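Below is one structure, written out as structure tokens; the observations come after it.
Removed from the display is one protein chain of the complex; every other protein chain stays in position.
Coming up: chain A.
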């Protein structure tokens, strides 16, 4: 919303500079985004009179003008073809520096010296939307009454500061200049002078006899008023009106259109003018459209309507989309002699839906959507009629029609000054509150105070142009903003002491992040939605449950197509992006939600399973003295083991994972824990399948993991088990065995653990060998075992016996050979 201070000044004199007023308005709730000045760099441009214009003797397309600027005569050469003798035009004098940076001097054009330049609208940086297409061509021809020598900014009314307001949805009332004036009056205390509307009617007959209004759907139209204007005398509107419209960012069209726009801006009431003679029987019917009904709107488009749309119709057909756009057939044309002016109130939500449906958000529809004041419908109509008569645009036919079916009463808001103070934490006196309400023109009635007490309870009658005032809390805001937010004391909540603490899942998440960051991983953040094509890149089979994804209905692009069922594709995409930027070594992780529907289409909220996912690729940073540590399966496995250890999770079994399409079937593992007979799935890790690697255009071999946070949270423990330290010495024994390659180390260790029993304190694999000295298909595993007892020093016999038992078991159960 743009309001020029000149227009505002008609109703209130703020008594301060634009910048100060802007600041004051902003600090009291009407945000002034900007103070627009359109006269910057126009100080050396004045109105000039073309005394003489002649063809340049040496050039066909050039003209030589003798321009009078009041005190001086200039010779100006122009290439424009629209200038005639007697025109008044903007002249940029030598020394002027125009808004777009052009500097004006003196120059010779084929032998004739030109001093200054005649300007076009564009060269003056006039807003295109406020200028008619004709005026945008060639030199801007000024009004014939323009004063020669006057600075152009004054002549065009560009020298007024304009407040650009950014209105919040609750303050749509300030879409009316008069309501901005009320606000200015309230915050400055300056008197308010609103238009005193008096309609001068003329001629025979009465509107009521010639116009009939039937509201069929009063739920969508609470009020509809109309007036007739005859003997229409089309022409331009007066300059002052044009200037105000332009300052508001609108383009002057003609007197009747300008008047409706002017009243719309002044009072926030969109009005519509029909050619009366095209409305059958002069009968306006306000009704829902019939399904399939068609209407050609002003822009020439045929619209197919349905019963959601409210239309203005005559007895035969729809003639306008209520509050959104008029119909072509009833449009004002050169032939129009009589106008039927509509002033109405339409239900905001209906206008909003219709405007969206037809893709038309007009100035009028936006105002109806935000809500106009139903109680000033007739006032706005009369204001237009007053201007029509005053400006001689037409004769106002006596009388009017006003169907007001759903009268709206001002809301009475009871309040207590003490409660307002309690909410704000202030001690504002009731008299101060009363003063604030009066400045806002909110009538107040106080309940009589008990003897010796201050007044406290009262009722404010909220004017209908302020529908946002519904309850005491709204009054509290009015009091606070006019009292000054800055004057409210600074306190802290009193009351019960509370302990701030993290929940267990939050604690687990932090432990995970700490463990990963401590292991050299960088945290990344990718979007919760992904491009559905990732599912193809991951080669997920058609029937797989991971294909049961949740689509976003209205994505901006495919990139927000589905909610991610796993974080892995986001990490792969990042790996590819970094690799393409020559960052081939990565260790990254993300903690976040994944989304799996309970059923599709969604009937209820989906499961949001939080995961911790990681990806490594390439190798750890290399030191000059050593070999790179590859970021391979075993590296990431070590990280997973560290993570589990940080969470004090024990007893995880690693089994081969072959189901996931995007993992290498020979290099993937699933992690599970069996506890109390229940199997908990912790997630998986593995090298990315070569096909998937190719789909992401990755040269290296990434390894990924995805663990389920709810399982980790359930199994994690805050503290480990403390066991007193062993006081008796331990004995280490090694064993090296040869086994078929197919026997996993996990099985070997299971046997060691089981047979070793209590005496076996720990074991560690220290060598894996496969090669020349061992037959093909076999490998050697070498372990160090430590034996120890809590209550005694073990004898050699005891240790030998235990060690041999383990060996025997390994031979018998797994076919291990010992050398």
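Annotations for the structure displayed:
Quick note on the criterion: contacts are C-beta pairs under 8 Å (C-beta built on N, C-alpha and C of every residue); 3 or more make two chains touch, one makes a residue touch a chain; residues count from 1.
In this section, contacts and distances are computed from a predicted model.
Comparing "ATP-binding cassette domain-containing protein", "Phenylalanine--tRNA ligase alpha subunit", "Urea ABC transporter permease subunit UrtB" or "Formyltransferase" against the UniProt entry of the hidden chain yields the protein name "Phenylalanine--tRNA ligase alpha subunit".
Across A:415, A:529 or A:662, the residue that sits in touch with the chain not pictured is A:529. Among the residues A:19, A:405 or A:517, only A:517 touches the chain that is left out of the figure.
Contact with the omitted chain, checked across A:108, A:448 or A:605, is made by A:605. Touching the missing chain, out of A:129, A:144, A:335 or A:496, is residue A:496. Where chain A meets the missing chain, the touching residues are 26-29, 31, 168-172, 348-349, 352-353, 369-371, 422-426, 471, 473-474, 476-477, 480-481, 485-486, 488-503, 506, 513, 516-529, 550-557, 560, 563, 574, 577-578, 581, 583, 586-588, 592-593, 595, 601-602, 605-606, 608, 620-625.
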